[in-house]
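Only one protein chain is missing; all other protein chains are in place.
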Amino acid sequence: MKPLKKVEIVVGAKETKQVIEILEAQNLAKYTIIKNASGRGDSWERDGFGLSDVFHNNYLLFACTEVEFESVKEPIRILLEDTGGICLVSDVMWLNH
Amino acid sequence: MKPLKKVEIVVGAKETKQVIEILEAQNLAKYTIIKNASGRGDSWERDGFGLSDVFHNNYLLFACTEVEFESVKEPIRILLEDTGGICLVSDVMWLNH
Amino acid sequence: MKPLKKVEIVVGAKETKQVIEILEAQNLAKYTIIKNASGRGDSWERDGFGLSDVFHNNYLLFACTEVEFESVKEPIRILLEDTGGICLVSDVMWLNH
Amino acid sequence: MDQSLIIDNLLNPTILFFFLGMIVVWIKSDLEIPQPLPRLFSLYLLLAIGFKGGVELAHTGIDLSIMKTLLFAVISSIVIPIYLFFILKKKLDINNAGAIAATYGSVSAVTFVTAVAFLQNLEISYGGHMVAALALMESPSIIIGVFLVRQFDKSESQAAKRIGVRETLKEAFTNGSVVMILGSLIIGILTGEKGAEALAPFTNDIFKGMLCFFLLDMGILAANRVRALKNAGPFLIIFSILVPIIHGVLSILISMALDISEGNALLLAVLISSGSYIAVPAAFRLAVPKANPGLYVPMSLAITFPFNIILGIPFYFYLINQLH
Amino acid sequence: MDQSLIIDNLLNPTILFFFLGMIVVWIKSDLEIPQPLPRLFSLYLLLAIGFKGGVELAHTGIDLSIMKTLLFAVISSIVIPIYLFFILKKKLDINNAGAIAATYGSVSAVTFVTAVAFLQNLEISYGGHMVAALALMESPSIIIGVFLVRQFDKSESQAAKRIGVRETLKEAFTNGSVVMILGSLIIGILTGEKGAEALAPFTNDIFKGMLCFFLLDMGILAANRVRALKNAGPFLIIFSILVPIIHGVLSILISMALDISEGNALLLAVLISSGSYIAVPAAFRLAVPKANPGLYVPMSLAITFPFNIILGIPFYFYLINQLH
Partner (left out) sequence: MDQSLIIDNLLNPTILFFFLGMIVVWIKSDLEIPQPLPRLFSLYLLLAIGFKGGVELAHTGIDLSIMKTLLFAVISSIVIPIYLFFILKKKLDINNAGAIAATYGSVSAVTFVTAVAFLQNLEISYGGHMVAALALMESPSIIIGVFLVRQFDKSESQAAKRIGVRETLKEAFTNGSVVMILGSLIIGILTGEKGAEALAPFTNDIFKGMLCFFLLDMGILAANRVRALKNAGPFLIIFSILVPIIHGVLSILISMALDISEGNALLLAVLISSGSYIAVPAAFRLAVPKANPGLYVPMSLAITFPFNIILGIPFYFYLINQLH
């Protein structure tokens, strides 16, 4: 088992692509996405209904080393400043296979 | 980055509204919901199939301060005692933007 | 509140049944599954589209004691070696009801 | 009994697709109708059946005989949960006794729709008010079931504090399937002939096909749910077959006495003998969370429902024909 | 005004299902059309309306009068966001002013489809090129709205850096609903009569029924979204009703001057008076993330849209009839 950082991000469905572009820019292209999340925060409620993506959130999760996380931390912060959402970081052990 | 508590709750789809009411009663109305979870616990299996909500779970996640969590801890415990489900709490760092 | 291990596993949709069989073999049949996850890792991209399950991932989560986790750790590792995917373990507090 | 009725029913594509669904589970095929497609079919069927019933009802109007039928339907949905509760209470805890009693006092819309298709095959007509009966029978037994549980359960339940009488009433009468069928019925009444014709390709022509799809899914579901009854013991299994037979036969006898037509008598028998697996679990989950849906849903869904659509419907119809 | 027009419209099953949806929310029923079923209905309607328009257009060909109509449609979608922006700027911040202006410059396909069903009921024909108008009117106001915001917003927005002019253009013109309707239109043009006939049971016969289902969902959605406007203040509420009336009436007057037929004039009025809630929020979320979709989407979806389909359409039609 190897210690890693687990990063969880909730953003609007439209904005997910921009998060992934940030990851890819740092060759950090390992992630899992769960679509169709709903929720509330500081901005308008995303109830998950309607035809437009702006009322849907996505949940994105990736595990990486602390160094890797540092490389995307600032761009993610700047993006979320603009788009809203939340980014949570925690310690995990990776069962390496 | 700011330390917060991450609270994860899995409950039946019908009961999610009651969890949110508990949060709202404490002005804790920031959360993310992922619908259509399935699972098994002590009670009947929720396989995610069928027309009735009683075989579907929801996954609810919210990040808050320790003090905030303390304010909803007991009502959540009492609710889950009745409805089943699970509530897990862990330490996270919030990338504040 | 009681300390537990939270185990998160992302595997291909087809492989989820094998993970559950591992859990059941150790009488660890309490878990939550979120279907329809997408993602990228070392192997081909699972974009969540198409008629075949091989482009879909599932997210599986279970909370258990450290001892219980040790009993499934090796079989899970062996399975993931074969099928790909990721297994992350972290510390949580369980709000026992 | 005329066996050809049963065999004809079995060779109906709708029933055959139900069997296909059960076979899917037995051979452990990975065929599934992913969520929320089953909801699409079920919403469609409620809309179609409700709308057609309304159009029909606007045509015939309401007379004394219709009122009689509706009254009979509602009374049955009040009496059944009461008498069943006191029987079940002897074998089960209060919570589950109340839930099962409410289940069999309420109705299964899918069974109703399957019976409608059965009648259509034989070109036997039925009244639009039967859809109203379906809608009226969903909720009363829920109220009664919850009331009985609260009356006899001495433990200070948290749920009872949270979910009072008003919430229970609200939950029982605003259940999605009740609203969908009642709403479509009223829309059917308000819409004229011309409006109905414009909708007919949607509500009538593709109806049978949508039902096939839906029963395929119901077959998969029933075969999966039946497993949950492994440890339920013989009493509940026998209950789930005996109760529909008794209710069906009684309903037919009363229908004869009330001079209710062939088609309507069949639908009444099907309504009264069927058990709910949508409205009841939804309301009981909130009001009586200690009742176990892993028990009462499989009973109605995995035993009573298949029994009714495979054997019950042709049997009730045979009986009606004999008595007419 | 001839009240029977409004009442006839209200007794249309499509509109009745919209009401049913609103009632569902008011009585707090748990009835819902789960995702992504609403997308199925909306994709279907775009495909059907686009395809039928294309087939029709291939039949009639393009002449000067059609070019005139299309030009009028596009110009309106350029002029409207500009003039609205400068009005809105006085009451709101730049970002939201731009978004609301773009919203009302663009169009609502669902309102268009509902108006088509209204015409079909009255057996009044309309031109296939009106579908082209719908497609052409979706994007221009988006470009203009974003341009105006960027022009007047002096803050160094991060989004402006990330999403340049080219991305905005791309986003505006490749929005899913634009592509679906335009694609189906072109396919309709390329397909001959025979191909169209083979598709007719799908694109024509079940059209009304699918619209009922979709409007049921839109009713639920509108009634839910309207809550977000609780704190929006009277200006925006009045704006959401007054703007469609003004635009509708003006459009009808110009249509008369341009000698546009009854059916086409109604559809133009509906296009010009309606507001977008799909293409505009999608593009603005990327290009102007500081604009609040919790504001401009409910305005067009929860006020303008219900107003238009319930009262607007019969009113515009009445007016057109009076002036003809």
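Descriptive notes on the structure:
For clarity, chains are labelled A, B, C, D and E in written order, and residue numbers in each chain start from 1.
Going forward, a residue touches a chain if its C-beta (ideal position, glycine included) is under 8 Å from a C-beta of that chain, and two chains touch if they have at least 3 such contacts.
Computed from a predicted model, the values in this text were never measured in an experiment.
One chain is not depicted; across the entire complex it touches C, D, E.
From the options C:E24, C:E66 or C:E81, the residue with contact to the chain not on display is C:E81. Seen across the whole complex, the unshown chain contacts chain C at 12, 14-15, 18, 36, 43-45, 47-55, 78-79, 81-84. Contact residues of chain E toward the unshown chain are 35-36, 39-40, 43-44, 47, 51, 170, 174-177, 179-180, 183-184, 186-188, 190-192, 194-195, 198-199, 201-203, 205-206, 282.
Although one chain is not displayed, its contacts with chain D can still be listed: residues 11-13, 16-17, 20, 23-24, 27-35, 37, 40, 120-121, 201, 205-206, 208-210, 212-213.
Criterion: only the chains that are shown with their structure count from here on.
Using the mean of the Cα atoms as each chain's centre, the chain most removed from chain D is A. With each centre defined as the average position of its C-alpha atoms, the distance from chain A to chain E rounds to 33 Å.
If you average the Cα atoms of chain A and of chain D, the two centres end up 45 Å apart. Here the CA centre of chain B is 20 Å from the CA centre of chain C.
For chain A, residues that reach two or more other chains under the stated contact definition are 34, 36, 48, 78, 81, 90.
Those residues of chain E in touch with two or more other chains are numbered 30, 35.
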